[in-house]
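A protein chain is absent from this complex, but the other protein chains hold their places.
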């Protein structure tokens, strides 16, 4: 449906004949989060093994990135440990031409889409703000200001549809982010424009230290959908095939002109907010332990075992996945230990298409300063290590 | 329930046992807008006659204010003609200690609460920004930036409850205003804090020229309530006793600790957006005509006639109401034709509790300019009308 | 309309010798710029509140939906952050959105999107995602608007690297600068002086006069005694002041900045070096307003040419006043002349600095 088709002035009949425009029932989420694991549902073995390998890779990625913060190789890392099913399923639910709009916690989703982890981690490393080309990767820059990426996703999806392109935008946001005005405005625009957008809320129980009960009084976050006139779906966020199925359905609805969907995936942030956070200040270990019992990898592994899918052609899927993950981690570790070479003059390169006079002056100032410093460094006996301390 | 009572960290059981926290059903609005007129429901005759007199007064007030714009006595007037039932019912649903948070269109609600219309119109006259003392009247300043008054209402209601005071805040907003982020944030805060606040959306079909269909795709605006975990109520906004009943119930729920309610009143903006607007650009006369058939005054008058309440003790309620309205209008007209005496030096009086050095300098500058001008005026032969051209 | 706007119509426009040049209101030239840009480039999309059937509250988008359809000129839901945020996404996909903010103060809800995304997206992505966005903001007072309808918010925008900030003061610039803004690959905050919407210049919509590019100021009146540096709604005020100043024996130069960012140091500095004295005039508040920046940079660059400190004439540092008091707030001809009078003219003689 095009915007044009909705464009006529709204002409309600006078109140005696007034009726709500549609029935809310199809918009409301199910009472129970949607689940597939352990239900005996028919599932594509190929999908299950792919999801499994990606989850294992994702977990290892989270661990490696966290380790890199301890080694001073990352400025900060917001881990998605425990949330890998959401991250991976989001990536796999999209075709190559679709766009992903991640928040700062979602580097794993980008990596699962095929992005080089070093590029994905550029921001968190303290290197440039965005380390990849969003147009080439169809991954929008990691959004730090919460929920602000959601209207972008709507605008992009809308633009693509106006252009007649078959593109869906999937935007990720946290439970905390749903409280922001931008969440509201984006979902409303998407619904009114019937933009091909899907919103995935990873409800991981916390916004830094603030638990969900202080964030909302709604029955579920998925219930917010009804207020925008879009379907709300609730899914077990640690059940990878379930998240994949719900997102795939939502992406297909969007693609075929059915408009946006709000998906709430119930999951849990197993690690602290970031490496800089102290989660013991606001939650008990018992809670974390309970959620570790519902780990997305364990759940899927059990399912694969039940289905006899762990061994194939004499190789153990677990070993293959683990090996691939270790290779990725070793490569990441190795490359993250190389100092990136940043040119300070780049500060002025992309503020505008062309440097303004003002910036040309400032660039000259910095160039002169750097030259003076280099001279001074050259004059010192230990001039050799003058460069290379970019951190 | 106090904020404290909700304060524990949210400790969901792991997903296998995860359940939506409450059932959404009690939050959802009825399929049909709530109505009382013509239903034969039991109704307090006193209330009906009060509502009627106020509606007649309100209609006359709208007409008089609109006429004043033509005479250059008001800078602008956003008429609530057709919406008088909402305005009046909102005022009557509150006790004296409750607070009203009006938008720029809601001077009538303030007048129906007993405010001097001249004070209510101060802003729209081009005189000072707020013409009354909000603490004395328990009417917040008319809010021009849409929906921004809603978080104020929540904060005030919350503060009153923290102080242990029996105060409810009723905030008014338009259908257009529901799209703003502030609407979302305010309702969410209210629900999480269980603040004694009531939100009345006057869905009058338009936001200036933009019809409801371009504002939302929701079944009704009342459905937005479920996303915050508060009850949503739908009411015929031209049925004065129905609006009064729904609001009274919501106010009582808030007062007794039951938390906030979202009420959508379906009504219609019979006049143009303001006197400066040209509504023929975006809607047809036929639509307006259809709504005039569902006029709040006519509806109530019919009901009163049916119940034999139009005549009492030999006097005709219609005549009494009309006379009172004419007296109000004559008084308003008369007083609005007197030029208000504004002191230009007041520009500097209330920016801060005390003038800063900066403002003292600027005040001196203006004082000198005014003195110089007065000298110049005195020097002119027609010095008599030098003052008084404050417009 | 203010007398300022009327006098403006008279002052800078050359006599309409060409019959195709008809007195045209500034708002109409803006409308024409939008129409021509949309006709030329299918990636130009207009969006905002009431920009469709109504044609905008100032009628600047009049007829665009009728001509180009609702997909090209779209009435959005009432949510400014949503509008600007959606426009960011549209620009990410290669469109050229032109956003209308209904009044200056109603652009504030979009402030985070503007500062954190519009201004930074190109830099963030090292050029991969430019933001060819135009944000039209009717600004300033003098139209009798009630609270929140007369703000001058340029101080916020010029302090935000990554944005261009333009403001036309003539009909030709209204058209020319808006076309340039839309064609620019950088985001432009395009400030439209509300009270000049109805000001007319002779202008030919069929062959719009070429104007100076973004980043160049224009000397609207040549003079030798002192320079009035100004922009937007204060340009006509300064031209009127310059006329009135002749009676006092002052021959004032008037520089219309047109572009606050990028700032045209060259034109401004050249003028002040020539005249030796300067007053910055704008309607927005003085403290922390653009005048401080302008005065400071002029002083940095012209210190030894200055006979007096660069003075500033600005709105008072108060929330914008109600209509009945706004004439006391707005910098008018008298206040400009008072400032000129304080430019230490006697020092020319006492200190012997001849020029």
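Letters A, B and C mark the chains in the order given here, with residues in each chain numbered from 1 onward.
Methods note: a residue touches a chain if its C-beta (ideal position, glycine included) is under 8 Å from a C-beta of that chain, and two chains touch if they have at least 3 such contacts.
The structure presented is a predicted model; accordingly, all values stated were derived computationally and were not measured.
When the full complex is examined, the chain removed from view is found to touch A, B, C. Residue C:287 is the one among C:198, C:287 or C:345 that touches the chain missing from this view.
Interface note: of A:214, A:233, A:269 or A:294, the residue touching the hidden chain in the full complex is A:214. Seen across the whole complex, the unshown chain contacts subunit B at 2-4, 7, 9, 128-130, 133-136, 140-141, 145, 148, 150-160, 162-163, 169, 181-182, 184-186, 188-189, 192, 346, 349-353, 356-358.
What subunit C contributes to its contact with the hidden chain is residues 81, 105, 108-109, 111-112, 115-116, 119-120, 123-124, 147-148, 155-156, 158-162, 261, 263, 284-285, 287-297, 299-300, 303, 306, 308-312, 317-319. Considering the complete assembly, subunit A touches the hidden chain via residues 75-76, 104, 123-129, 144-146, 176-177, 179-182, 207-210, 214-216, 278, 281-282, 340, 342, 344, 346-348, 351, 356, 358-359, 362, 366, 369-370, 390-391.
The working rule: only the chains that are shown with their structure count from here on.
Centre-to-centre spacing of subunit B and subunit C amounts to 36 Å, using the average Cα coordinate of each chain. With centres defined as mean CA coordinates, subunit C is found 40 Å away from subunit A. Shown for subunit B are the residues in touch with two or more other chains, namely 179-182, 214-216, 282. Counting partner chains per residue, subunit C has residues 52-53, 76-77, 79, 81-82, 109 touching two or more of them.
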